[in-house]
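Complex shown without one protein chain; remaining protein chains in place.
Just so it is clear, A and B label the chains in written order, and each chain counts residues from 1 on its own.
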Amino acid sequence: MLENEVEIKSSAELLKTVEGLKSDGYRYATMICLKANEGHDFIYIFEKDYKLKNLRYFVKPGEKPKSVSGIYLCALLIENEYQDLFGLTFEGLAIDYKGHLYLTPNSPKAPLA
Amino acid sequence: MTTVIPFGPQHPVLPEPVSLKLEIDNDVVVGALPSLGYVHRGLEKFIDTKDYNQTMYICERICGICSALHGITYCMSVEKLFNVEVPERAQYLRVINGELNRLHSHLLWLGLFADGFGFESLFYECWKYREGVLDVLERTTGNRVIHSMSKVGGAAKDLTKEHIDLILKMLDTLEPQVKNIDKVFVNNYTVKKRLVGLGVMSKQLAYEAGTAGPTLRGSGNAIDVRETADWDIYKDLGFKPAVEKDGDCYARTKVRINEIYESIKLIRNAISKLPNGDIAIPIKGFPTGEAIMRTEQPRGEVVYYVKGNGTKNLERLKIRTPTFANIPSLLLMLPGVKLADVPIVVLTIDPCISCTER
Partner (left out) sequence: MGMLNLVLANVSRKPATRLYPFEIRAPFEEFKGRIVFNPENCILCGICQKKCPPDAITVTKAEKTWELNVFRCIMCTECINGCPKDCITISNERAKTGAKEYIKIVVPKVDTPKATSSK
């Protein structure tokens, strides 16, 4: 368990919490994707005044998670990377590379999945 | 009617390949689309076959210019999983190695930047002074670029009295040399004509775009990870972040030159306070749990996430490098810039693409 962590249950709650953090003055650091129990575990890391705040969200298999790049533009690179490496599909990306940010058509598919 | 011009993967100013498709309208850029993936090596998958001691050597080789702090941050994050504390002498040795690395990286960037706007003799001067730093690194650690100075549990090699005298002598020669090129970057008429007012990012925009490092500090945000409590040895050494207010390329150059002076002061303080004692503690067992560790590389803040599950291989290793966070800010800085100034704006975020793509 990481310190200062909040568990998120649905994608609507996720978008509302992220908008609240942006108006509070938090800075987007990164997002981590792990394989867990057949689905994927997302950990969003935000930072303000040198203190971190983490949001944990579990994505069920087959679900299409919502992108936060409408709120924080810098999230689009990391979400495109996870589309390549884990085979996920995000909805609402500002710029969508459709799984070809790093990988070419004849590379192994979803190497970290 | 816009034309699309590729700022190609191969370009004389770029140290590593990145591709930007620029939309040009009458010699002014109106949009940019980055395209990565030319040096993707898939290094995060190596944890399946290498155990947690051997992964340190993989992490160091992600980037050649900022290699020391990658290794140090990895070791610190695994030590957080084991919940141990390294001896004080090892922490001071890691700081000295990290700050020497920052010196050589900023001198490399200053030379490359001068070459980017055509000032080739200044490029040769900066790289000539950098050779003194690399000779000291070779004499204290054994290699010029990939040092392997730290391991999980402490430091791998110790510094003898002759090494310390060498470092102090090199710093005494380096400081007046950097003052000479400082005058050229800050006061020269042609340099100022090319840099002032170019690629401006306001304070609020740089904070919201998620930038890190001198790109963030050149716009007035005084955020530097060396001030957090994660690595609290910097408080004893009297560290102050270097900040400028204007937000253009000139301000970011001044931030990096001031960081060179700050690093020289930090190394001198660390050497004068170096305590005696062991340099490493033995680590037994296997790591479990999760940990996040952040340090300040020459290009900004790097975030490491490790997760262990009780075996000798880690379960997940995730690295977010500073250039990964700075590339979206290029999409905000480039519109409005003339085509001939695009190489300078791309170089001012200090792109290290092999870190970005791992």
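In this section, a residue touches a chain if its C-beta (ideal position, glycine included) is under 8 Å from a C-beta of that chain, and two chains touch if they have at least 3 such contacts.
Since this is a predicted model, take the numbers as computed values, not measurements.
Judged over the whole assembly, touch between the missing chain and the shown ones holds for B. Checked against the hidden chain, the listed residues B:138, B:172, B:236 or B:278 yield one contact partner: B:138. Interface note for the absent chain: among B:69, B:122 or B:209, the touching residue is B:122.
One chain of the complex is left out; on chain B, the residues touching it are 50, 53-54, 57-58, 121-122, 125, 128, 131, 138-143, 148, 156, 180-181, 183-184, 187-188.
The rule is simple: only the chains that are shown with their structure count from here on.
Chain A and chain B have Cα centroids lying 25 Å from one another. Of all residues in chain A, those touching chain B in their complex are 1-2, 22, 27-30, 32-34, 43, 45, 50, 52, 72-74, 76-78, 95, 100-104, 111-112. Touching chain A in their complex are the following residues of chain B: 33, 36-37, 40, 42, 44-45, 207-210, 223, 225, 227-229, 290-292, 301, 303, 305, 307, 315-316, 318, 320, 324-325, 327-329, 331-332, 357.
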